[in-house]
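One protein chain omitted, others in place.
Our next item is chain A:
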Amino acid sequence: MLRAIGERLLSVIPVLLGISIISFFLVRLIPGDVVSSILGQDFGDPELEAQMRAYFGLDQPVWQQFTVWFSALLQGDLGTSMRTGRPVTTEIFELFPATLELALAALIVSIAISIPLGVLSATRRNGPLDSVGRIGSLAGLSLPNFWLGILLVLVFSVQLGWLPSGGSSPFAPTWGHFQYLVLPAVTLGASLAAITFRMTRSSLLEVLGEDYVRTARSKGLREGTVLTRHALRNALIPVVTVIGIQAGALLGGTVVIEQVFSWNGIGSLVIRAISQRDYPLVQGAILFLAVFYVVVNLVVDILYIYLNPRLRHK
């Protein structure tokens, strides 16, 4: 097991390196010149231009720019925001907790909906509940999450007036704070639940057809015991992987959902940075989210190795 974990850990290194290279060159893809797009109408003043170029190190050869940028990156320095003049890392870490809060809340919502429904659907296969679940999950997969958000705002904010249509407040364990969290978390969670539901259902169906389940039944165990002690334990292993893969959808989703609900997190930060052409901030935030995603997947894979008895005892 340790060997498998070690191999998985090592496999992350080239991916992280690749992510950094792509993030670096992304900003250099900008048509024309970063300097010209920052200076805007002041462009044309050769002295100012040269100053800016030297300031961003753009007068150096590309590989040298990369080594400078990369060694700074290794020391946790992502540069400074062009708009605020503050370090990019400060900007990111200030808003990351809000995004993490939203993502975790969404994950809880999605698990709370999908796993119980998936189990009920699989154990009552082809029954009315199963049909509702399958149609519902296909609808959920096809629903643009931001539109679901708009619909929820329409019902719960505009029509009923129960919840605020958007905004956020600093974290506090009070209703004043959580009222902002409910709609975005449900929106994001519901769209993720569709995938987890399908996975839970099909995985459990497969396991329920296995010989050891038949053995457990034929030795007279109650159906509930068969389900919880024999079937579910194995059926949920692939579900863990799916939840891990969803971390990506979750992070991408927060970008849009934060925008719908004016939730002040990294997603809003990225969109703001893009519209303000704050390139170091765009670069830093995207790099940060991609690395975070890789780390989450790494943890999930290790968890998978641990949970799967066949891999654990290897």
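The rule is simple: a residue touches a chain if its C-beta (ideal position, glycine included) is under 8 Å from a C-beta of that chain, and two chains touch if they have at least 3 such contacts; residues count from 1.
Methods note: contacts and distances are computed from a predicted model.
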> Looking at UniProt, which of "ABC transporter permease", "PorT family protein", "PCMD domain-containing protein" or "Chemotaxis protein CheW" names the chain that isn't shown?
Replying inline: "ABC transporter permease"
>> Which candidate, A:221, A:240 or A:256, sits in contact with the chain we can't see?
In response: A:256
> Which is it among A:143, A:182, A:221 or A:242 that touches the chain not included here?
Replying inline: A:143
> Of A:5, A:120, A:221 or A:294, which sits in contact with the chain we cannot see?
Replying inline: A:294
>> In the whole complex, not just what's shown, which of A:52, A:286 or A:300 touches the removed chain?
In response: A:286
> Which residue numbers on chain A touch the omitted chain?
Replying inline: 14-15, 18-19, 22-23, 26-27, 29-31, 138-139, 141-147, 150-151, 153-154, 158, 248-249, 251-253, 255-256, 259-260, 270-271, 274-275, 282, 286, 289-290, 293-294, 297
